[in-house]
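Below is a slice of the complex: some chains, not all, each in place.
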Amino acid sequence: MSGNSFGKLFTVTTFGESHGIAIGGVVDGCPPGMDLCEADLQVDLDRRKPGTSRYTTARREDDAVQILSGVFEGQTTGTSIGLLINNKDQRSQDYSNIKDRFRPGHADYTYQQKYGTRDYRGGGRSSARETAVRVAAGAIAKKYLSQEFGIQIHGYLSQLGPVKIEKVDHSITNTNPFFCPDESKLDALDTYMRELKKSGDSIGAKVSVVATNMPAGWGEPVFDRLDADIASAMMGINAVKGVEIGDGFGVIEQKGSEHRDPLTPQGFSSNHAGGVLGGISSGQELIVHMALKPTSSISVPGKTIDIDGNEIDVVTKGRHDPCVGIRAVPIAEAMLAITLMDHCLRQRAQNPVSTSQTPDITANK
Amino acid sequence: MSGNSFGKLFTVTTFGESHGIAIGGVVDGCPPGMDLCEADLQVDLDRRKPGTSRYTTARREDDAVQILSGVFEGQTTGTSIGLLINNKDQRSQDYSNIKDRFRPGHADYTYQQKYGTRDYRGGGRSSARETAVRVAAGAIAKKYLSQEFGIQIHGYLSQLGPVKIEKVDHSITNTNPFFCPDESKLDALDTYMRELKKSGDSIGAKVSVVATNMPAGWGEPVFDRLDADIASAMMGINAVKGVEIGDGFGVIEQKGSEHRDPLTPQGFSSNHAGGVLGGISSGQELIVHMALKPTSSISVPGKTIDIDGNEIDVVTKGRHDPCVGIRAVPIAEAMLAITLMDHCLRQRAQNPVSTSQTPDITANK
């Protein structure tokens, strides 16, 4: 209840601080009988891992995940899956610098106000390190969704500061350190990031994630709508400040005659809705966008106060991503997968009574 | 679990279809000892009520709410509060027109896919009529938050199609049928809506809602973040396609040195974050924006299919708002109030042990 679990039927609970002994979690609700091994999880963990390029933090972590339970003879058993990732690179650092001050734009101040205390080492629980567990859990969901429904989840960087991605080719995304799906923009990104790093500043980004081969009928109609749960999942990723489904904020200036997606015997002929109508998946491609703020951990000096209320200057040293949006791509994929998995199980739970006559309109998809 | 409840400690459960006997709900978790009567709820219900101006649907409903339980001798008792609103204006209509077809942009198709059946009268459960119960429940939360903390929640229309609101004066908002806080835009809105109505089309809108006098420390740090729960609450409102906290999608092109809000002994000196850091309220004004799609219930003919998969034209007759965004203002306020109320109770539950020394930094707010 203090907010370390996500999902009602497929539930992911995480623990761990940035510079603690280990991070980990529990995945509860995975159906039995699915092949699963640590390598299935490691792929996405490696994509999220810091230190893979000069554009991300230099902190080096193996991020090697251990499955402690819930898998027997290579298959899920239906019981809870324990996950553990040891923290290797906990440099014994001098924290006197951040211990007694509130870095602007960080959670330092709000944690202190909430709890009256905080683990200030590397941001503690507010560090993006925690998201490694989400990525591991998301890989389980991804595998299930792919195997049972053919659902594919593709995340990508859609904008970085002023550099807008114009072409989306999912086969390009994982070939470059930016998760950029547009080959023609790689040089621009490289140049921009090189300059940025020199300046000691950081930049915001837009990340998108889509799911293909979606079944229709997932999502609840009033409060646990598929889009509402996706919004919660994405806004719950560190640094996210905005979430859109389909045309998102673009709808403000749209007319109804322009926005609504016509149905034809061959399926929908457009997708302004982004795959959700009335909170329920329509079978169209699911389209989600999010905005990520620039990290506040920069070497440009800033104004703040210390714990005694004195005005001070602050400079964040250490290993930090100049654009946290980049590494958010596999995290966003994971959170979408977890959300879909939860709704897959929920939809299955409440299926119609066997005597009901459901008209066959799947051909219309 | 089929999604008709919102909130973990302050829980609102709703029931009811647009053209059923009644709509209603249960509010669970309201603290005891608060003065409460039906008039407290009616104020916001009247603001949301259809038929109040020529810009909203002509459907006439009293929307008179009854409190059936949980209040004794004018005070809440701490037990569940039953709410009931009878549906008065259920015109006995000919539904043959929509019974067997899927209106584009509506939930007709997704409900049918999900449940194999649907109450097609007036949209059934997918109708915005259900939100009247949210507004009633939200009024309870609003009263509590105001009385205990002085929190004020102000919603307003911030854009309607091409008409952008530039000045926000909360004293203006409730003086006009648009919930527009900018007196200088009233004529433009009036002209735009008049033209729109003539054309039989509809338009999208942007709605904003802010909360002042926020305490710091509300919200959980990982999954049930205050901003994530707000995103879920807002995206769960009919027609919402995007949600922003603070600068929202504006952060994409911001630098870190520009985005972070400096702390000073007098408080934060800017509010790009919108009042949330690391998922927890900072004590700054809470700022939320959302985008609402144009309603698909328009008299401009559209393409769709019937239940047998035949291609047909559809025209939606009946009483519909040309801009559903307008009436979303009190709904957004209600959902923000419910979300804050939930986190207020959560924060209270997990307060520090009595022996801990919490440094007094409230002076820094």
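All chains are identified by letter, namely A and B, in their written order; residue positions are counted from 1 within each chain.
Throughout what follows, contacts are C-beta pairs under 8 Å (C-beta built on N, C-alpha and C of every residue); 3 or more make two chains touch, one makes a residue touch a chain.
From a predicted model like this one, the values you see are computed outputs, not experimental measurements.
The copy number for the entire complex in this file, given 2 shown chains of one sequence, is 4.
Definition applied: only the chains that are shown with their structure count from here on.
In terms of their C-alpha centroids, the spacing between chain A and chain B amounts to 25 Å. Listing the residues of chain B that touch chain A in their complex gives 1-6, 8, 14, 102, 104-107, 109-117, 125-126, 130, 159, 161-162, 201-206, 216-225, 227-236, 238, 241-265, 269, 272-274, 276-283, 291-298, 300, 302-305, 307, 309-311, 346-347, 349-350, 352, 356-359, 361-364.
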